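All remarks here apply to the structure that follows.
Only a single protein chain was left out; the remaining protein chains are all shown in position.
Let's look at chain A:
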Amino acid sequence: MTDRLKLGLLSEKTIIVIEFGSYFIKCGFAGDSSPRYFIKLNSINPETKEKLFPLKKTNQITEQSWIHLVNKGLNLVFLKYLQVNTKDIVVIICDDVLFPFVLFAPNPFLTLIPYKKKDGLIIDCGRSETRIIPVYEGVPLYSNLYYTELGMIDIIQNLRELLILNLEEKSQITKEMIQEIDDETLEDIISKIVFIRGKYEKINPNQKINKKQNELIKKLQIEKKPKENQKEMEKLEIEDIKIPIRIKEKNYNLIIKGKIRGKISDILFEGKEENEFESIIDIFIECLKSCNCDVRASVSQNIILCGGTSMIPGFLSRLREEVDFKLDNDEYFKDVQFLKGKLHFNHNKKNANYISWIGGSVIGSLNDIVDRSLKREVYLEKGSKSFQDWSNFFGYIQDF
């Protein structure tokens, strides 16, 4: 499980908010409605010529060299991207870079802040894993945290396998060439053409879309009445797409068939074959089941979807269908069957990949941020004992 940190830092006049994800760092200034930069963790620092932030320690990197690399990475973020001075700064992670004030805030608490609510169930679908955690009265209930190692990486791998399975005999592209394609190009393809089909959606590859159906789509955008035109909507079929790709310095056309496009992300809802209990739906219902009845009643009214992977079109409707199906048919979830039709989801697609950053930005612009954050002098005296435990953030939430 990757460690997700959120740092709120104070220099003389500016407060910086940084969110560390497993693939991106989102950084910006407090008070802004969106982060300024999304920086990839895999990108290479031109000074050190190594990874920008090696957040996972390996045997090859010693502790001191790890601290040194993170120090350089933070310097790059502040001086090159955000262009902010870092004078007299003591950092918690490394000794060389110093900040006067630091505040750690847990992600689940911060995702609820933009919604002005204290209770909620957060489904965070990221690149390497999906985490589900209930928050009650602003307190993240870590004892009921569930996670599964399914994310965008698995979708990319699934796409690769499906391409290999559906290769035509006459095509110029071979299995080995598909395996050499970068993760980044495949992710780019996924962001352009992939969607999540409904559980009961029928697919007819022969039928093509007419002009009338195209106009229908445009009408629906304006009127938003899918129920009236549901039968016609079901007739819309999926086309094959040719994508120009460069493999080993040669250009090819990669054909992705229509029947694959809706199936690529099914792995999130079906899980891997090795473990039974690994799909998002299973851990979601398991999490609800494990909550106290008082907690469950309020938490089920505010289920928040966040994370970049949840921005794939069709995620929300598929999630609802699968949950209803499981609650009806799976005997293991009999105790929680009454929740069917009573779950309410919140999903803002525009902000889904940085919603917890917005929460951090709000907290960073409050009047008494300085009083609540850890001071450099205290850290120098006490060292690592000056940190509070992640679960002990209650003192701050109390006033909200």
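For the reader, a short list of remarks on this structure follows.
Going forward, a residue touches a chain if its C-beta (ideal position, glycine included) is under 8 Å from a C-beta of that chain, and two chains touch if they have at least 3 such contacts; residues count from 1.
Note that contacts and distances are computed from a predicted model.
A chain of the complex is left out here; the name its UniProt entry carries, from "TATA box-binding protein-associated factor RNA polymerase I subunit A", "Dynactin subunit 4", "Glucosidase 2 subunit beta" or "Exosome complex component RRP46", is "Dynactin subunit 4".
When you scan A:187, A:282 or A:322 for touch with the missing chain, the hit is A:187.
One of A:113, A:156, A:306 or A:374 touches the chain omitted from the figure, and that residue is A:113. Contact with the omitted chain, checked across A:63, A:294 or A:331, is made by A:294. Of the options A:128, A:290 or A:317, the residue whose C-beta touches the omitted chain is A:317. Counting over the whole complex, chain A has residues 13-14, 24, 29, 31-36, 38, 47, 68, 75, 79, 83-87, 96, 113-114, 116, 118, 136-137, 139, 187-188, 191-197, 209, 214, 217, 220-221, 224, 226, 233, 236-239, 241, 243-244, 261, 294-295, 297-298, 301-302, 313-317, 320, 344-350, 354, 358, 361-363, 365-368, 394, 399-400 touching the chain that is not drawn.
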